[in-house]
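Of the protein chains in this complex, all but one are displayed in their positions.
What follows is chain A.
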Amino acid sequence: LFQYCLSGHPTLPCNVLKFKSTTIMLDCGLDMTSTLNFLPLPLVQSPRLSRLPGWVLKDGSTFLDKELKECSGHVFVDSVPEFCLPETELLDLSTVDVILISNYHCMMALPYITEYTGFTGTVYATEPTVQIGRLLMEELVNSIERVPKAQSASMWKNKEVQRLLPAPLKDAVEVSMWRKCYTMPEVNAALSKIQLVGYSQKIELFGAVQVTPLSSGYALGSSNWIIQSHYEKVSYVSGSSLLTTHPQPMDQASLKNSDVLILTGLTQIPTANPDGMVGEFCSNLAMTVRNGGNVLVPCYPSGVIYDLLECLYQYIDSAGLSNVPFYFISPVANSSLEFSQIFAEWLCHNKQTKVYLPEPPFPHAELIQTNKLKHYPSIHGDFSNDFKQPCVVFTGHPSLRFGDVVHFMELWGKSSLNTVIFTEPDFSYLDALAPYQPLAMKCVYCPIDTRLNFIQVSKLLKEVQPLHVVCPEQYTQPPPTQSHRTDLMIDCQPPPMSYRRAEVLTLPYKRRYEKIEIMPDVS
C-alpha cells in the first residue's frame, strides 16, 4: 500500500494511492498562491500599475526591469499569472487508473493531469462538484483570457537569476513547474472524462477494489471516499465539515473500522470560529455602509458566498441596510445562484424540505426578486448603468490578481471610507494587498473556513477509531506563527504518519488476507 504525495498544500491535496494493483489519484488541487507573486491584471488600463518602476539588481543591472516591477518595497512578476502544479515527475501519471474528486476546490488542476500526462482513466465526482467545478474553471479562464498580456516573463525563473531576487520570489519553489492557465477546450475535455456518482454508490474498480463517495458536509456535493477490498479499508477524508451550513451533513459512521485514514483539508484558520467570523463580517459591513463607504468582498462564485448571502438576508433589515444594493459580479454569477437552488438532494435537511414548499432552498432568490441582490457577468454592460454607491460587491478572484475585483481595488482603494473584507482563507490577505499599497481603504480579515478544526478531528478520530492516520506534515506540529498552541495539531494514538510534497509513503498496513476463487478444474 503506497501513497505518492504530489502536493504540499494540505487543503489542495493531490495524492496517488497504489492499492491492490490499482492506481488511484485522490484529488488534484491546484495551488494558486503562486499568483500572489504576479502583478494584478486590471480590466481597464491602470496608470498606477503601468507606472510602476522596473526592478533593478543591487549591482545596477536592469535586465529584469521588464519582467519584474517594484511596488511599495515588494517585487512582482509583470506577466500572466501562473500556477504551481502538482508533482508530475514522481510517477508516471499515465498509469493512473482513476481520479476521485472530493470537492470542487480540489479539482482545479484536473485539465493539467488529464490533458498533458497521457491519462486514459476515469474521473469520479458528484454532479454538483462537476457543475460548480466547471463554473470555477470557467471564471478562472475567463478572468485571465479577457485581459491578454503582451509579454510573458520567464527569465526570472532561471535558477541563477532567481537566487538574486528578493523574497518571496527567491524562495518560491518549483518555479519551473509553474504553468499558465488552461483553456476552455482543455477544461471541456477534462470534464468529459468525469463519470458522475452519488453518495454511497459503490463503484467497482477492476473487481479488485471498491470505491464509495460519502457526504463530507463541506460544500455542495463534497465527498469523502472509502476505498476498500475484501479485507482492507482505506478512508480518504478531505474537506469535511460538522457545522450546519447548506450541504448535506457529514457521514461519519461509514468511516468506522478503517485500517488507514488519510486526513486532509482541515480548516486553514483553526483559531477562527466561523460563527464569530460571520458576525465580524456583518458588523464591519454594516459599519462601513452606515458611514457611507463601499464594501468589497473578494470571493469565489460558489461556496461560502451562499451562507454569507443567507446571513445577510436575515441581517439586512435589522442593520437598516435595506436600501443598500448588493452586487455579485462574476462571469458565472447567474449560473452559480441558479445551480445552488436545483441541487436539492445534496442540501441539508432543512433546505431539502423547502423543495416541497413554494419557496426556493436558498433565500438569495428572494434577495434577487426584491432587487436587493443584483448579479452581473462583469463590470461592463448593465452593471455600469445600475451601479449605485454606497454598495456591497461580491466578486473574484480572492487572490486580487485577476477578475473584476482588481477594478474595484483600484477604484475604491484610495478612500478610507471603503472596506475590503477577506472571507476566503486560501490567500494571505497581506500578500494579496501588497501590489495595491499604499492603500487608504480599510482591510478586514474575516476568514470563514467551515472545515474540521482540531477539536472536531480529535472527536472524529475517537469516534471512528482508525488503526492508522496519515496526514500532511503541517498537521503534526503547531502552526509556525503560534508554536505554543499545541492544541492546534492532530493528537491521536498511535501518532499520525505525516507526508510532504514529493514523498512516497509505504502506508503502515500490511495486507494479510486475500480472497481468491479457485476454478474447479485447477483444484
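The working rule: a contact is a pair of C-beta atoms (placed from the backbone, for glycine too) under 8 Å apart; a residue touches a chain by one contact, two chains touch by 3 or more; residues count from 1.
Keep this in mind: contacts and distances are computed from a predicted model.
Choosing from "Nuclear pore complex protein Nup85", "BRAT1 protein", "Transmembrane channel-like protein" or "Large ribosomal subunit protein bL32m", the protein name stored in UniProt for the chain missing from the display reads "BRAT1 protein". The residue from A:A109, A:A272 or A:L309 that touches the chain not shown here is A:A272. Although one chain is not drawn, the whole complex shows that of A:S283, A:Q389 or A:T476 it is A:S283 that touches it.
Considering A:V147, A:A319 or A:L411, the position touching the chain not shown turns out to be A:A319 (whole complex). Residues 271-273, 276-280, 282-284, 286-287, 290-291, 311, 314-315, 317-320, 446, 482-487 of chain A touch the missing chain (whole complex, contact as defined above).
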